[in-house]
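Have a look at the structure below before the remarks.
Complex shown without one protein chain; remaining protein chains in place.
Our next item is subunit A:
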């Protein structure tokens, strides 16, 4: 910490303070002020200490440990043995790992856009004033509140099983697929349906974004004779593009981390970890299998870091691409 000679170093933390910053010459009692500043700092750190302790013990520590384990052969019981990059080369050579990468990418590429389209579509409908608006908003938002729960996944499994409601409905149309959850190629669609059903969270963000679009723009467009579609394309979309970007980013990252629904719908405690013939063996599922079923924590750690790098790369690409399609208002940046 700074000494009493310089100008009130403690104020650094109070940069937004309404008191204008004053030079040392004008400060009435620099020493006392610095003392109080130090005390405030101390109080601040003390207040933060539960969080800092939690961060160090529960986040930073485990992350550092996992980074180390990623380069070791660690079965939980024997001491980790340094093996350099072997975990990574094993990973790339493993067909099951490649399968999990493929299925995860597929899920992200199909599931995320469909979910966002649903969220935007419903948000557009709900942005208009109509009766019972609050109810509809709540009703559409509700699934994303309970969506991550195990019980919903169990219900989902029941809905898509052989001779359950989806299968029976299909049969009415003459399609006999025999239930989605037993079919290694179809079961992933039930997961996509599950994530799309939970479009509530991005929908609420879209709603907020839509509220921000100035009415005058539409009025002007009306005067110019632009149709609804054109208004959407030329006004709404560019104006909400920052919100859209935010949603794309969040949902993409979210999709990469899909686990519980794949694990439960795919079978979970029932036998094979993730689906018939690895039908829902998404990346995190395989990571879990390697770590907790096969006791290969080193390999699982390596996989986890691989996922982190992949998500970071995708995020970077999205940030890079935003220059081309995200429009911020003047000074909004």
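Brief remarks on what is shown
As a convention for this text, a contact is a pair of C-beta atoms (placed from the backbone, for glycine too) under 8 Å apart; a residue touches a chain by one contact, two chains touch by 3 or more; residues count from 1.
Keep in mind that, in the parts below, contacts and distances are computed from a predicted model.
When the listed names "Pyruvate dehydrogenase E1 component subunit alpha", "RNA polymerase sigma factor YlaC", "Copper oxidase" or "ABC transporter substrate-binding protein" are checked against UniProt, the chain not shown comes out as "ABC transporter substrate-binding protein".
In the complete complex, the residue from A:169, A:234, A:294 or A:321 that touches the missing chain is A:294. If you put the hidden chain back, the residue from A:76, A:165, A:220 or A:312 that touches it is A:76.
Mapped onto subunit A, the interface with the missing chain covers residues 39-40, 42-43, 46-47, 49-50, 53-54, 57, 75-78, 95, 161-162, 178-179, 181-184, 267, 269-272, 276-278, 292-296.
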